[in-house]
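With one protein chain removed, the remaining protein chains of the complex are shown where they sit.
Every chain is named by a letter (A and B) in the order it is written, and numbering of its residues begins at 1.
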Amino acid sequence: MKTIFIVDDSPTILLSVSAILTKAGYTVEKASNGQDALTRFRGGIKADLLITDLNMPGMNGLELIKEVRQLPNYRFMPILFLTTESQQARRAEARAAGASGWLVKPASADDLLNTIKLVLR
Amino acid sequence: MDELLAVFVQESREQLQALEAGLIALDRGEHDPDTLNGVFRAAHTIKGGAGVVECDFIVEFTHVVENTLDALRNGSRELSPPLIAALLQCSDHLSDLLDLLEQSATPDAECLARGQQRLANLGNPTTPTPTPTAAATPPVAANSDRHWHISVRFGLDTLRHGMDPVSFLHYLEEMGEIVGLATIYDQLPALAEYDPEGCYLGFEIDYASTADKASIERVFDFVRDDCLLHIIPPDSKVDDFIHLIEQLPETPPRIGEILVQVGALTEKELQQALHTQSQLPHDDDHPAPKVGEILVEHHHVPPQLVEAAAGKQGKLQAGQNHTLRIQADKLDKLIDLVGELVIAGASARLLAREIGQTRLSRVTQIMSRLVEEIRDSALELRMVQIGETFNRFHRVVRDLSHELNKEVELNISGAETELDKSVVEKISDPLMHLVRNAIDHGIESPEQRLAAGKPARGKIGFNAYHDSGSIVIEVRDDGAGVNRQKVLKRAIERGLVSANQSLSDTEILNLLLEPGFSTADKVSNVSGRGVGMDVVKRNIQSLRGRIDMESVEGQGSRFMIRLPLTLAIIDGFHVAIAASTYILPLDSVVRCLEFKDAASDRDYLDFGGEALPFVRLRDLFRIDAPMPPRQNVIVVQYAGQKAGLVVDQLLGESQTVIKPLSSMFQHMRGIGGATILGSGEVALILDVQALVQLAATRETDSLSVQREPAVNQPA
Partner (left out) sequence: MFKPAQDLTIYHVAALKQQLEQYLAQSPSDMILDVSAVQDMDSAGLQFLLLTQQEAGRRQLKHALHQPTVAIKQQLAFLRLTPVFTFEE
């Protein structure tokens, strides 16, 4: 059973994405900000994929990705970030920070699951 | 048959014609990719349609034909005359299958066997008969139709970005099938330089999928910025691969070997590609010529690429622009209704006149004029171009000339000339006869032609044009022409003319069109079918047309067929018996005479020394009205035979729209149709052919037939 860690400050998104993933058979871990998430990664939580929003109060998504990539256990973990069509420029930044790919919001359940299938090892 | 089936059958017939036309063009050496694509599309369309109407026997048959055409199109097979012949046979078979479908029948064992044989003649590498088990096969079949080639070299940091190259392959398997795969690790360095977390992998993938290019590219979205990715669409053969070979980090021979191994290229194609690639001049001052240019010279370019480049539409698709397809019977219905409208309009006008309402009269007059315009426009709708009919003869010419070991080409001009659909349908047979005749008797063998100082290949020409309310169709050949002496000798032998008769040149030529005349020294399978040129003449005459002939010995012959533009309108000659009006086609009228021996019981009269049989229409139609003081005889002619028709009054000529008789009256002898007069009255149109025959029979029987029944008379 693969575990997917979702980070977003919007409860609506957390809820809807986790509902889709749970239904698809994944174990879901959730955090509503970067700091919380990083703490749990440092604690060695089991995660096969991280999906994070970029714009969050406190520690934003880019910082989270950079920090997580430093941790030995997650050096090669696929990381997706949530973005919108208009944020093309941030993709390069996020890639430089160590992200694997992105999900364009609003993502349909199919897009979400397909992209996950592509990047999960 | 339901409407969908009818539409499918009609469309498929048209596609078959296009297919056949394309094959003939290819056979003539017109190897342009448009033509081959058009032929392929035609087969493809038929197969698609057959799938929609769920006609499995057509789907299965066409599938194999389509495979062959596809192989030709993508260059994996080459065109040859035997293959074209085999494809033409398949086209014939498809036509048979369409006939069966139309009759709601299925092929019997013999038909199936014939079909299998014809498919076998195509010589496909494997001729799998697709099993029409709907549920299981389609996705596989659909997938295997489109082989993509994906070439990818991942960036060094791919793994560090949390991506695994192998997972892309697994993902590809979700939307297609990886048929061939080569894992490329040529970039893997020696141990000392080996970065275990770096990525050195690449893949060459032969990928069968119905997905589009965008969907396949999307798979590689996350790695695209730092990988080398080439996606080559199905059917794009050698040139894209040359480009690929140039782009890849491995050496051309190495990558070429891999491409062959994966199944993207054949060994032969690889050799061609490497050869072409090695010949590219590679210095900076002289940039290498564009790959496309080289390929065009080497004929490596898959047809569809040239097509795309030229931005051309397939020729065979022509004719679809700005036309609306309607069923012929709907049009006939419309024309029928317009006829009714003419009647109704005429009676309204008559009524208005009777009432004496000037304003009403004026309005109905305007209406009548409009209705006539509508009638003319409606008739115009039925006009079709003669080109389609002409084009069918490419096949005839090809087959016949092969059969007779002659070389003949068919040239067509005036294909856009229009004439009424009903005429077009009836002109095919006479044309067929003229073409057979021209190839059999006109065009000489290649040896004879060369000996006569002519090109070995003979020419038959079709031409059509409009000339004062008629259409003229010419059939000419550059063959041997007519030997007048031979014609005369034969005519004398046959007793058509006497030995001491002197005939004009035209009269001698016209002998050829007389019944029972044939100049061929030997009767051949092609035109010697016991049917002479007289039949052509008669057919043309039954269309109210005429045929003339010119011929120059040694240089060829020319037949000119003149036909009315439509069978719906005739120049009519109006006559009256008692209160009723009858109409004769004007061109059948030879002369009008006063009927002098009205009291006589004889059935013939003296017409310039000839005994002319005649028919009293008053008797034939059982008109019981008082005899007028004076009667008239109209001398009419049909197919060389003359007869007299006795009527009361001659009213003169005018253009007449023919309305077909309802089935109730169709067995009435001597009546060919009806029309509406300006007064709103119905007038019957006389069937001159039947009347002439009737007169002739009476004469030979020499019976007293004054009361012969007009109904139920066997023809």
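In this section, contacts are C-beta pairs under 8 Å (C-beta built on N, C-alpha and C of every residue); 3 or more make two chains touch, one makes a residue touch a chain.
Note that the structure is a prediction, hence the values are computed from the model and not measured.
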item: Hidden-chain contact residue, picked from the options A:K2, A:K105 or A:R121; value: A:R121
item: Hidden-chain contact residue, picked from the options B:A50, B:V152 or B:L169; value: B:L169
item: Residue touching the undisplayed chain, where the options are B:C55, B:L101 or B:L159; value: B:L159
item: Given B:A18, B:A182, B:A464 or B:I561, the one touching the chain that is not displayed; value: B:A182
item: Those residues of chain B which, in the complete complex, touch the missing chain; value: 159, 164-166, 169, 180-183, 185, 188, 190-191, 194, 196-197, 199-201
item: Positions on chain A contacted by the hidden chain, ascending; value: 73, 75-76, 121
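Keep in mind that, in the parts below, only the chains that are shown with their structure count from here on.
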item: Chain A and chain B, separation of their C-alpha mean positions in angstrom; value: 64
item: Residues of chain A that touch chain B when the two form their complex; value: 75-79, 95, 98-102, 117-121
item: In the complex with chain A, residue positions of chain B that touch it; value: 159-164, 167-168, 171, 174, 197, 219, 221-222, 225
